[in-house]
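One protein chain is absent from this view; the other protein chains keep their places.
Up next is chain A:
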Amino acid sequence: MKIEMRDIYKAFGQNKVLEGVDFDLEPGEVHALMGENGAGKSTLMNILTGLHKQDKGTVKINGVETVFKNSLEAERSGLAFIRQELNIWPEMTVLENLFIGRELTNAFGVLKTKEMQKIASDIFKTLNISLPFDKEAGFCSVGEQQMIEIAKALMTDAEVIIMDEPTAALTDREIEKLFEIMKELTAKGVSLVYISHRMEEIFAICDRITVMRDGKTVDTTPIPETSFEEVVKKMVGRELEDRFPHREAKPGETVLEIKELSRKGVFNYVNMSVRRGEILGVAGLMGAGRTEIMRALFGVDQADSGEVFIEGKKVSIRQPIDAVKHGLAFITENRKDEGLILDFSVRENIGLPNLGSFAPNGIVKANEEKQFVEMMVKRLSVKTASPETIIGNLSGGNQQKVVIAKWIGTSPKVLIMDEPTRGIDVGAKREIYELMNELTERGLAIIMVSSELPEVLGMSDRILVIHEGKIAGELGRQEATQEKIMALATGGN
């Protein structure tokens, strides 16, 4: 399918989102769509797939001007959009998910399960996926859920598949698998639009790249003719210094020590310690138990055994409030689900873990809270119209800054950051790295769990690699390389 989008304009109320965007898609190509959060990528794709209607401009499909009435019509015409938030019914089986809304039935409305299984197994075969049909989708890994979505798209005979941040939650092995599938798809003539913030992947898999900035197309270039630096420059509209700021750590005494922490079936006998002013990177494959260790440390889940020492004193952490009282702070991997209250304003979110200090006797001192929040917003340069703006309206990067702000307010000794820059654009990432440096300079200890190896290598003073619930090894900043980390993470040595 050949797609030409010309001079697309779109505004939501006063908010001009697209101001003259051009975008082309050739049959069988992988076309990267890049741009900072809020550049208009999603809106453009939503117009292409019929969710929104453009105010101006034309969309031609195979040379014919087309306006879809709704997403369903676009889907029937062969355009599939796999969103970042996967469209999965967790309580239903893999097979039920594959056929949701278009189940095959006989004349009496009875499901034709055999036939559906046959179709599904054919699709799985072409994609080289093995997944039991009767497994509940909620028990599938994110990678497997994505495979279900891709299979679903193929079952509708999609000729164009748009993927929004498909690898954000995938392990390296799953990413490899995804890339294989993508290659098979393009060989069949399917075109792919690949929206991602991960430069390495784009250069590995894509044929062309379109960069968007502030609702406009900057340009479209074949991948071999451009470079990492050039793309970043186009995206942010300026030269970006190195991706990671210079880091000079002077670790002090040990502030947190974990001994023999275990949770049955999840992680075993984990020992780790972190010092003042240090960033401890925690790497490993998805599902290795990194997040689970942090959750147990913070009292979100219960550990079965083990001890935690803070500044040499043994502490008991049964629930998050205990952890907060002992000077721990936890930035979870999923800010919308566990980090923020989306209906709350910026002020209320930042205030939440700090109510103890604004409301010592239960009555909220509104002025103190306001001043504190304004100070935090300024210090972290959160881009928000006002502290009263509802947090759900901010971009991902700014939401993440608010999560950080709310925890810094509690003056923690140890800050646990789980995937601190997931789904955040390049410019905001750099700001968060700089903030991490500033915090450690003031003596804060940071434990950073991350799936992005460049980030682990660029920011950590020391790296722990987790493999299947155990610490597989420790690497110093100087000796660590991607290869060494991956070897440990996959159980090699």
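Quick notes on this one:
Keep in mind that, in the parts below, a residue touches a chain if its C-beta (ideal position, glycine included) is under 8 Å from a C-beta of that chain, and two chains touch if they have at least 3 such contacts; residues count from 1.
FYI, contacts and distances are computed from a predicted model.
One chain of the complex is hidden; its UniProt record names it "Ribose ABC transporter permease", one of "Ribose ABC transporter permease", "Formylglycine-generating enzyme required for sulfatase activity", "ATP synthase subunit a" or "3-oxoacyl-[acyl-carrier-protein] reductase".
Within the complete assembly, A:G362 is the residue of A:G63, A:P224, A:G312 or A:G362 that touches the hidden chain. Screening A:D55, A:D172, A:D207 or A:E338 against the full complex identifies A:E338 as the residue touching the chain left out.
Screening A:S42, A:S77, A:N268 or A:S451 for touch with the missing chain picks out A:S42. Across A:F298, A:F372 or A:Y433, the single residue that touches the chain missing here is A:F298.
Against the chain not displayed here, chain A makes contact via residues 12-13, 15, 17, 37-38, 40-43, 298, 300, 319-321, 323-325, 330, 332, 337-344, 348, 351-353, 355-356, 358-359, 362-364, 390, 392-396, 406, 410.
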